[in-house]
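For this depiction, one protein chain was excluded, whereas all remaining protein chains were kept in their positions.
Note that the chains are named A and B in the order they appear, and that numbering of residues resets to 1 at the start of each chain.
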Amino acid sequence: MLAYVLRRIGQSVLVLLVTGLVAFSMFRFVGDPVDNMLGQERTQADVERLRDRLGLDEPFAVQYWSFLTNAARGDFGLSYRQGRPVAEIIAERLPATLELAAVSAVLAVVLGVAFGIYAAIRRGGWLANAIMTASLIGVSLPTFLIGILLIWIFSVELGWLPSYGRGEVVDLGWWSTGFLTASGLKALILPAITLGLYQMTLIMRLVRSEMMEALGQDFVRFARARGLPERAVTLRHALRNVAVPVITVTGLQLGSIIAFAIITETVFQWPGVGLLFINAVQFVDIPIMAAYLMGISVMFVGINLVVDLSYLAIDPRLRAGAGGRT
Amino acid sequence: MSRMARAWDSDLAYGFRRSPLAVLSLAVLLMLVAGAVLAPLVAPTDPFDPASLDLMNGFTPPLTENEFTGERFLLGTDDQGRDVFSAILFGMRISLMVGVLAVMLAMVIGVSLGLVAGFRGGLVDSVVMRAADVQLTFPAILVAMLIFGVAKGITPVEYRDQMAIWVLVLAIGFSDWVQFARVVRGATMVERDKDYVQAARLTGRGSLSIMLRHVLPNVLSPVLVIATISLALAIIAEATLSFLGVGAPPTQPSLGTLIRIGQDFLFSGEWWILAFPAATLLALALSVNLLGDWLRDTLNPRLK
Partner (left out) sequence: MSAPDPVPPALELRNLRVDIPTRRGTLRAVDDVSFAIAPGEILGVVGESGAGKSMTGNAVIGLLDPPARIAGGEVHLNGRRIDTLGRGALRRIRGAEIGMVFQDPTSSLDPLLTIGDQLVETMRAHLDISGKAARARAVAALEEVGIPGARDRIDSYPFQFSGGMRQRVVIALALCAEPSLVIADEPTTALDVSVQAQIIALLKRLCAERGTAVMLVTHDMGVIAETADRVLVMYAGRMAELGPVREVIDRARHPYTAGLMASTPAASRGARRLYQIPGAMPRLTDLPEGCPFHPRCPKAQEDCRRVPRPTLAADGGRAACLHPLDPERGAEDVARAAEGTAR
């Protein structure tokens, strides 16, 4: 079991080192960092000083290492465009994205699993069929079109909900939240639906197909033959057995939510990290792109690790076999 | 071989006739592609020719007479007086071109890397497959955005708009090779251990070229399925990037760019500037997607 955990952690570190290399190469080789940071009016002495400070004359490996250690401390240098520390800019934007992502994720997981189970149990029923048809549309619609459609209906035509921004936010020290005001909550509704819908349909379709497979298995049949109540059969036996694939995909989807927030934040002008990133891409603000990439990869790797470890909690066969090869 | 090919064809054709959804999708797709390819001939106006634009025609609703010029437009005009229908036809050209080229690029990269990885094995294989794993950790659209940003950074400022389309092809193509590589690698590994390859190796002949002839036919149908589904994804990815402002420039608007422009007029009531490009994108993506689904179910039920 320890070997299994260690192997997973090793893989995670590898992924981080590779993305770190990509981020560093972006920083080092896309354009000249000195040019980008100093602007037009500069002396040769300024250039030398900055080159020295950035360590640009050191060997590649040394530079890579100092990039990594700085990154680990959250130091990604200055934004080319805003001239402020990247970490500071991101810290301002992070609460908006995390709140949006959290609400979307809860929406996607809770509704996705519930609808998926329902569609599997009531296979062929009209409501189950309606859910499945709707999900097909949900999968084919590009996210930004869903957002625009929602704005059109609920902001333009009905005028019920705001179409952009976060509404009023309350500052709690280093965190700003939209959860505490009515306008903040209202502003959250459309973006959260936009962001969560796609993941919800994916989770739902997965839960449905896995559940249907599980419900046809012998142990479910035997559970029925033992006279267990239907609820115990579906929730205690079938659902538990589909937990591993469902958690795998759900974990990945949660990571994607943060990445897909880029699109939703653009549609709704939501002042989060995604909007920051897309602006950075537009203006080739490499330090912010590099920091975003590193942040996202840390998160993905963390989620993957948690997912892997959660298998151990669910499946006794893995717990027993995890020491050796599984 | 030719008899097999014929049987395969006829099976496919038979299944096709029996699936109304597939027939409908293909019909819609062909119509859209024809409109895009023949845009210069079909379109009433050339949306890229400033001389053809009349600001007086701006904001004409669909099928309504313009109050100043008295002209009518099938799908209305935008703020510049540009015919929306023509803009859509030309926009579709860009969308389809980027999509097709990106998938072809992804296919070339994926198939070659898969072949080499499967054939060489060992270190080459591990490097390619780990790279695939790392890339798969991130959503393709994010990878495409990063590639776009980096490529833009490398391109000199004065060429950026001109290069944007090619940068898009590059970004989407590079973000989507993994699926191809995996399938081809698997098929290659199966083939590699067969006797004729071993024999060719012993005689010192180029076993890779012999193998190509055996591997490629085997992976034809899965590659075709992946390519079709990838095309739908690539079209959506292009539209998304352009919508986000990191894709096709306003001088060469794709469907995504048109939707980005149209979104500004949603609040002032000129819905048609947004709705028609959006509907076209949807029809395009959906028809390719449904065809891809159908192909997958028919050719390769186990591929997911």
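Basically, contacts are C-beta pairs under 8 Å (C-beta built on N, C-alpha and C of every residue); 3 or more make two chains touch, one makes a residue touch a chain.
This one's a predicted model, so the numbers in the text were calculated from it and none came from an experiment.
Every shown chain that the unseen chain touches in the whole complex is listed here: A. Residue in contact with the omitted chain (choice from A:A102, A:I189, A:L228 or A:I247): A:L228. Of A:F29, A:W160, A:W175 or A:F219, it is A:F219 that touches the chain left out of the display. Residue positions on subunit A in contact with the hidden chain: 217-219, 221-230, 232, 236-237, 240-241, 314-317, 320, in rising order.
In the analysis below, only the chains that are shown with their structure count from here on.
Subunit B meets subunit A in the complex at residues 130-131, 133-134, 137-139, 141-142, 145-146, 148-150, 152-154, 236, 239-240, 243-246, 259, 263, 266-267, 271, 274, 278, 281-282, 285-286, 289.
Those residues of subunit A that touch subunit B in the shared complex are 14-15, 18-19, 26, 30-31, 140-145, 148, 151-152, 156, 163, 256, 259-260, 262-263, 266-267, 277-278, 280-282, 284, 286, 289, 293, 296-297, 300-301, 304.
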